[in-house]
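One protein chain is absent from this view; the other protein chains keep their places.
Labels run A, B and C following the written order; every chain starts at residue 1.
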Amino acid sequence: MYSFECDYNTGAHPEILKRLTELNMEFMPGYGNDEYCASAAEKIKAACECPEAQVYFLVGGTQTNQVVISTMLHDYEGVVAAATGHVNVHEAGAIEFSGHKVLAIPSHEGKINVDELKVFIADFYNDGSYEHMVFPGMVYISHPTEYGTLYTKSELESIADVCHSYDIPLFIDGARLGYGLQSFDTDVTLADIARISDVFYIGGTKVGALCGEAVVFTKNNMPKHFNTMVKQHGAMLAKGRLLGIQFDTLFTNDLYMKISRHAIEMAEKLKGILKEKGYKFFINSPTNQQFIIIDNEKLKELEKKVRVEVWEKYDDTHTVIRIATSWSTTEEQLEYLGSVL
Amino acid sequence: MYSFECDYNTGAHPEILKRLTELNMEFMPGYGNDEYCASAAEKIKAACECPEAQVYFLVGGTQTNQVVISTMLHDYEGVVAAATGHVNVHEAGAIEFSGHKVLAIPSHEGKINVDELKVFIADFYNDGSYEHMVFPGMVYISHPTEYGTLYTKSELESIADVCHSYDIPLFIDGARLGYGLQSFDTDVTLADIARISDVFYIGGTKVGALCGEAVVFTKNNMPKHFNTMVKQHGAMLAKGRLLGIQFDTLFTNDLYMKISRHAIEMAEKLKGILKEKGYKFFINSPTNQQFIIIDNEKLKELEKKVRVEVWEKYDDTHTVIRIATSWSTTEEQLEYLGSVL
Amino acid sequence: MYSFECDYNTGAHPEILKRLTELNMEFMPGYGNDEYCASAAEKIKAACECPEAQVYFLVGGTQTNQVVISTMLHDYEGVVAAATGHVNVHEAGAIEFSGHKVLAIPSHEGKINVDELKVFIADFYNDGSYEHMVFPGMVYISHPTEYGTLYTKSELESIADVCHSYDIPLFIDGARLGYGLQSFDTDVTLADIARISDVFYIGGTKVGALCGEAVVFTKNNMPKHFNTMVKQHGAMLAKGRLLGIQFDTLFTNDLYMKISRHAIEMAEKLKGILKEKGYKFFINSPTNQQFIIIDNEKLKELEKKVRVEVWEKYDDTHTVIRIATSWSTTEEQLEYLGSVL
Partner (left out) sequence: MYSFECDYNTGAHPEILKRLTELNMEFMPGYGNDEYCASAAEKIKAACECPEAQVYFLVGGTQTNQVVISTMLHDYEGVVAAATGHVNVHEAGAIEFSGHKVLAIPSHEGKINVDELKVFIADFYNDGSYEHMVFPGMVYISHPTEYGTLYTKSELESIADVCHSYDIPLFIDGARLGYGLQSFDTDVTLADIARISDVFYIGGTKVGALCGEAVVFTKNNMPKHFNTMVKQHGAMLAKGRLLGIQFDTLFTNDLYMKISRHAIEMAEKLKGILKEKGYKFFINSPTNQQFIIIDNEKLKELEKKVRVEVWEKYDDTHTVIRIATSWSTTEEQLEYLGSVL
């Protein structure tokens, strides 16, 4: 049965499996010290137009958020995030497990508002008892957000300005970064992300890899002995080659961007189908995740034919569902979906 | 250059890559809910002769130790381990990061001694101030140990008896379990491991997989909401299929045991070469890791031709090195090694 | 200068100092094993009409919240609290330091609403991905709240019912419990608190002691090896007598309730003065903390004569201030305050 419930329901881009197979019997040192990790890092630095960047490969998204946030925060600091942010809701308390609080501020379709951020931090320092409170030590945003929405370049710059006025880093969770950068409706480039943020990651798991996220420290600011702390978090992969070869492949011949573009094209086609069928959109998403409101009876029928994600209850007779495209979505799959929607 | 420094310097058994490739475009649910995780779990339960076992797939060894130990211990407990145990020395404090102490007892070529264990725990409860001390809440052993040595079945049973007399679990780190079970010099089977221990893991990373460890709870004792705690540790893999397919392959047609046996056969051949060449063994290891004492000048020459692992200084003119075979070691590689040793 | 900024700005009730002095040279065992801790516990159990209660003395409020919450929660659980709750705002992340998330729900003048609580927990279990989220594992309320407000008996019972329907404990932070129980406007008794909650504490620091909070586990539910975990948190007092003698004194001849009543009487007198002077109340508090809105110029004058607590900005020309009475407030002090307000 075709599945549109998420963007991590197929394997890896075939080119990745091909390279893993070709290089399979080559001896390589462990723990990310192989030449493919090195080569992938160089290619990413070039793609980011950020020669001073430091690149580190981790396995998954929650892991990356936990490791990056807890190693960059001071003990007395927490991370500011949208109330709907992955770190606040869907990581089972991974940030708190590492000893830090998530300081939630309002979410606007997944995004934070720069003015509300400003007020939040200013209020903190204006509070007479702020020494008894968790310091805002980092701002976390996801781009695209968990709702598929995007920040404009100007919004990102404003948020970064607030961060830097307090000397705290801006961290961009790019679990679906490719789908954001290749949206038809964005003015943000990978180089912008690298220039504006202090640390971000390029999601592999949801964009063509079997697993893997590439963390990019953009200001020569990788925490001291980061490697040791990755190990301490249980996050170090013995066969680092698995990450190195995948990212080396994704950043060769622009593959990452090309397959991201494909997912966006499929999403636009999907939006066309949904509009044509008269579905109401829950959110106006310019990326690969689409959220529509569907009649519960209709949904029951639909679920017999394809897999979609139930997002939340809309009202007593309607439900919000997520339909996602990915690098692997085909025209044929969308046509079938159109025929049963 | 041929590398004998460890058992995780090549990719995966070709059959694994073949299956990953064949199943690549199939839609599968995430987070270990795919059919290959289910099938692999069933095959492992059968191989363990333990139908009530609960099997959970994780990515790496340190991660597995941290997750298993910290979710099974009470807050007031620590884990007893050999001073040389991986959890005590080479995990950068991953156990302590999770809030628990490693209670180190003497190591005898990597093994703990059951009488010393008995005394250690008895002394704890005899201490008038034990309420101010960390309770021994689990015993951790590795089999094979970090030094390649093995416990006998009777030793394992005695250690388990001590554990169970205090109602605490015995955890066996089986990062290299296959190489232990296929040793020419063991009376321990996989079913013994499952019967004797309370929880153990079957190492994949070092035995033919790209990554992956299969945790087996043998007494229907998987901690409640284990899944949530795995997520909380940043240890949950989105594309659980990567682990499911690998372990399903390894436990089809006895592949895991066959490739482990191959590594042992290569190790025996290696031992023959080393003896013939007159090398002195640092430890008498019946598994895939061999430790010899080598003259420093000789080592310098050797390192120009093959990669080996410097283990520790032996004396001013000699060094202990580790030479490891694995599932991927070939006769040709050993012959070359013999020619340069 | 008279200070009305809080209820912990004087020492201890003189009877406490008298007893500490009388018993000073008596030999007593450490760590709470002295006879005064035992006697105090018995008196508290009697006052609570809860013979099966287990009483444990700790030093301070944040410490108590951290120890109680983190030892009662499972690893995968967080604590539900009002957004304004002390544990969420003013403990510098002490709960997160212990690895747990505070799940904030709306605050209504410091109180949570039982229907909102119900919806919050129901929504959690209705969420398809709740296994990736922090489980609600306890409900924390403060009584009186940080805003001086009180729950009715019926409200407490309803909240407890919700908790128990999910088999999670209700924890009442009673840092100012005496002032709540002695309010002119409450139907809640100490026995009610013990009957309704699963664990609560009787605040000493703010009600006549130099330091100390008496934790009461009401359902024979003190966590196993609690003593060891208290030590692990750095929260065990060597000279437990300091806590035992204080609480023994406070619970002899109803002293705790009498001095609490005095503070309430002083608060009522204060309210009369404030009303007479025409001040607008920010919150209608029936306990010892009063919150009024004051003109900024007036405040500047006032602060030259007495100390009050600036609570928050009200508007561009007004400020909310807190004026607190305590066990030690005198009529004379209030008369002086009245003369300068």
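Rule of thumb we're sticking to: a residue touches a chain if its C-beta (ideal position, glycine included) is under 8 Å from a C-beta of that chain, and two chains touch if they have at least 3 such contacts.
Just so you know, these numbers come straight off a predicted model, no measurement behind them.
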item	value
Visible chains in contact with the missing one	A, B, C
Full-complex contact with the absent chain, from B:P51, B:G128 or B:G278	B:G128
Which of C:K224, C:K239, C:K277 or C:K300 contacts the chain that the document leaves out	C:K239
Residue numbers in subunit C that touch the chain omitted from display	1-3, 5-6, 8-12, 14, 17, 20-21, 23-30, 59-67, 91-94, 97, 205-206, 210-211, 228-229, 231-239, 241-242, 307, 328
Chain not shown, touching residues in subunit A	70-71, 74-76, 99, 131-133, 135, 224-225, 227-229, 231-232
Interface residues of subunit B (partner: the chain not displayed)	76, 78, 89-93, 95-97, 99-102, 104, 126, 128-129, 131-134, 310, 313
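Here is the rule we use: only the chains that are shown with their structure count from here on.
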item	value
Chain closest to the middle [Cα centroid of all protein chains]	A
Subunit B on subunit C, rotation in degrees - Cα superposition, rounded to nearest 5	180
Distance from subunit B to subunit A - Cα centre to Cα centre, in angstrom	33
Geometric centre distance via CA averages, subunit C-subunit A, whole Å	42
Two or more partner chains touched - positions in subunit C	76, 99, 131-133
